[in-house]
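Before any comments, here is the structure.
Shown here: the complex without one of its protein chains, the others still in place.
Residue numbering begins at 1 within each chain, and the chains themselves are lettered A and B in the order written.
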Amino acid sequence: MNETASLRAPAHVLIVGGGGTGGALAHDLLLRGVRVTLVERGEITSGTTGRHHGLLHSGARYAVKDKESAVECIEENTILRRICPGSFELNDGLFVAITEEDVAYEPAFVEACLESGIPARRVSRAEALRLEPHLNPEMKLAVQIPDGTMDAMRMPLRFFATARHNGAVIRPWTAVTEIIVNSRTVTGVRVRDLTSGAEEVVGADLVVNATGPWAEIVARMADCDVPVQPSPGVLLAVRGRWCNMVLNRLHPSGDGDIIVPQRGLSVIGTSSWVVENPDDLGVPEDHVERMYSEGAKLVPAVRNAERRAAWSAARPLIGSRGASTGRELSRTFKCFDHAETDGVEGFVTISGGKGTTLRAMAEKTADVVCAKLGIDAPCRTRDTVLLPHSAYYLN
Amino acid sequence: MAELQTTPTHPVRFRVHRRKAGDSGGRFDTFEVPLDEHRTVLDGLVAIRTGQDPSLTFRHSCFHASCGTCGMRVNGRDVLACVTKVADTGPDVTVEPLANLPLVSDLVVEMGAFYGPFDRAGRPLVRESELLPGGERAEGIDVLTRYEDCIECGICVSACPVAGSDSRYAGPAALAAAARVVLEPRDADAPAALRFADDEHGIWRCHVAYECTEACPSNADPGGHIMRLRRAATANRVRRWFGAGRAAR
Partner (left out) sequence: MSEQRAQTSIPATRPVERRRGWWGWFDPRGRRLGGWAFALNRLTGLGLVAYLYLHLGILSLLARGPDAWDTFVDIALNPLVLALDVVLIFGMLFHGLNGLRVGLVGYGLVASRQAALFVGLMVIGAIVLVVATLRVFA
């Protein structure tokens, strides 16, 4: 036990960014005895977090090319089922082979899944069509894996609800207008409450930049460099619940190769390009068309299904500059301790990650944050059941 | 990378309700935004906040009618902004916050007032999923599940004439949630949900305007659920009068 820490008042960490990462980090830090304030300029999860198709990842998509990510996914998949009970559609998923090339990919795929700890079961064409009657009748075979569906807003909201209940100060509608740097140390941020126009400076022992594709813009406010570029992809929601299981194309990844059921809709994703401004992503119509055509290869009926919505969500793409800087906390997310990368103390950026790995990302970031603050406290989020999402609104 | 395909845009005039803390009343600000035919009211609001007025506050998250956060009154109708196309609203769009819920700022309403009664129904988020025609369950899956239709957007509360004039009314969302518990209890407390709903400020306060069902963006049919709950409540009372069945009170 760190004696100095026990005599000091609890450290205060200010998190910028109200996405899944920020919420999970707030929750983790609170359980380690840290005081947390989180500021978000809009509604919680209104950045990238709320927009994804809602896949509860089994990791199967990564198994062949990136085993480390696959293992991380299936571990977090299991943990989330435990700490967020009642928050998922748990109908498993199918990786569907449409062409002979897909069929040839199957043995390596199944082997890689099993090696990563992902249960995988070969399913014949006849059985697959009985399980999911709207599948392309030309499909050849399928593999069943433990994918699931999450509500992309409500699942992360449980972290916020629990953090708020445990004493975190969560302030949406609060924009950071300035990062205060004194002698190459970040000591706080200037915030503006957009519901009132009131402004003030809030001090902190450490500021965490958890703003996803906005990471570079925010880091520059502290004179730091984070090579994160917004890389959006298009998603398409059509009317009709065409499947209960998540449907994936059995091939190394490509555009439009997943269909996720979301209530009475089916969400088809995704594609990929790069933009400069994370607030102006665009929704290229030819990408939307590609979702229709690729989705129809899995489920022909989506071709004529009515468009409910077409939108874009931006992944934070860590540029080549970042290949040599920053610390890889895992294959899917990275932490930039700006004391090391830019000579600015008291400021950390966390970037990357997937919807399913938010808790792991928070754990590793909290480890870094606590190490910097001299706090010795273990992570307790693996086994702490979270409050229901509605508790966020009922303080 | 090849040039992204672009679609021709047209100017759309937005008249947006504004109100900040300490203001004595609301006002309207007008903005003009160039948008193409596929774009929605929400795309317009995001463009306004990004390019014209960063102080504009509004709720949104999923962009596809699943999170329920972007409920607003657009040209007088209660809708989700993310699926309301500007091609359908026309070039003049008036945007106001949902009615009958407390206002925080601009278009943001306080959802605590929604979840207060809603949570009392005790309805789980997940229900049994319909088996697709000819479908089966996969190995290891005992029950197919899916999310409840209701996305907790508050549109039904905004559209309800009774919720507009009676602050004690539980509201269509909370009552429909209670109906779902009674119809499919899962591990929830069905008698408690019935007790909550079978009340003068609950299901008996509804006057069958059915604006809730008409406005619901997710086919949750709150009006129909209130009626189903009335049958259940009446049947329960009749049973108790005749001494049979478990008392709900």
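Everything that follows uses one rule, which is that contacts are C-beta pairs under 8 Å (C-beta built on N, C-alpha and C of every residue); 3 or more make two chains touch, one makes a residue touch a chain.
Here the structure is a predicted model, which is why all the values come from computation and not from measurement.
Undergrad: Write down which of B:P11, B:G76, B:P133 or B:G243 is the residue touching the left-out chain.
TA: B:G76
Undergrad: For the chain that's not shown, point to the residue among A:I180, A:L265, A:A305 or A:C335 touching it.
TA: In the full complex, the listed residue that touches the missing chain is A:I180.
Undergrad: Which of these touches the unseen chain: B:T40, B:T69, B:T84 or B:S105?
TA: The one listed residue touching the chain not shown is B:S105.
Undergrad: For the chain left out of this view, which of B:D53, B:E139 or B:E214 touches it?
TA: Of all options in B:D53, B:E139 or B:E214, contact with the hidden chain holds for B:E214.
Undergrad: Which candidate, A:E111, A:E200 or A:D376, sits in contact with the chain we can't see?
TA: With A:E111, A:E200 or A:D376 as choices, the missing chain is touched by A:E200.
Undergrad: For the chain that got dropped from the picture, name the residues of chain A it touches.
TA: Touch with the absent chain occurs at residues 12, 35, 37, 169, 171, 174, 180, 187-188, 191, 193, 195-196, 198, 200-205.
Undergrad: Just the residue numbers, please: which parts of chain B touch the chain that's not shown?
TA: 19-21, 73, 75-78, 97, 99-105, 109-110, 113, 159, 161, 163-165, 167, 206-211, 214-215, 223-224, 227-228, 230-231, 234
What we mean here is this: only the chains that are shown with their structure count from here on.
Undergrad: Based only on mean CA positions, could you tell me how far chain A sits from chain B in angstrom?
TA: One centre to the other, that is 25 Å.
Undergrad: So in the complex, which bits of chain B are touching chain A?
TA: Chain B residues touching chain A: 1, 4-7, 20-22, 38-40, 46-47, 50, 54-55, 57-67, 69, 82-83, 104-106, 108, 111-112, 114-116, 118-119, 124-126, 129-141, 144-149, 151-152, 218-219.
Undergrad: Which chain A residues qualify as touching chain B in the complex?
TA: 42-46, 49-51, 54, 86-92, 121, 123, 130-134, 144, 149, 151-154, 173, 175, 194-198, 235, 237, 241, 243-245, 261-265, 267, 273-274, 277, 279-280, 282-286, 288, 308-311, 313, 388-390, 393-395
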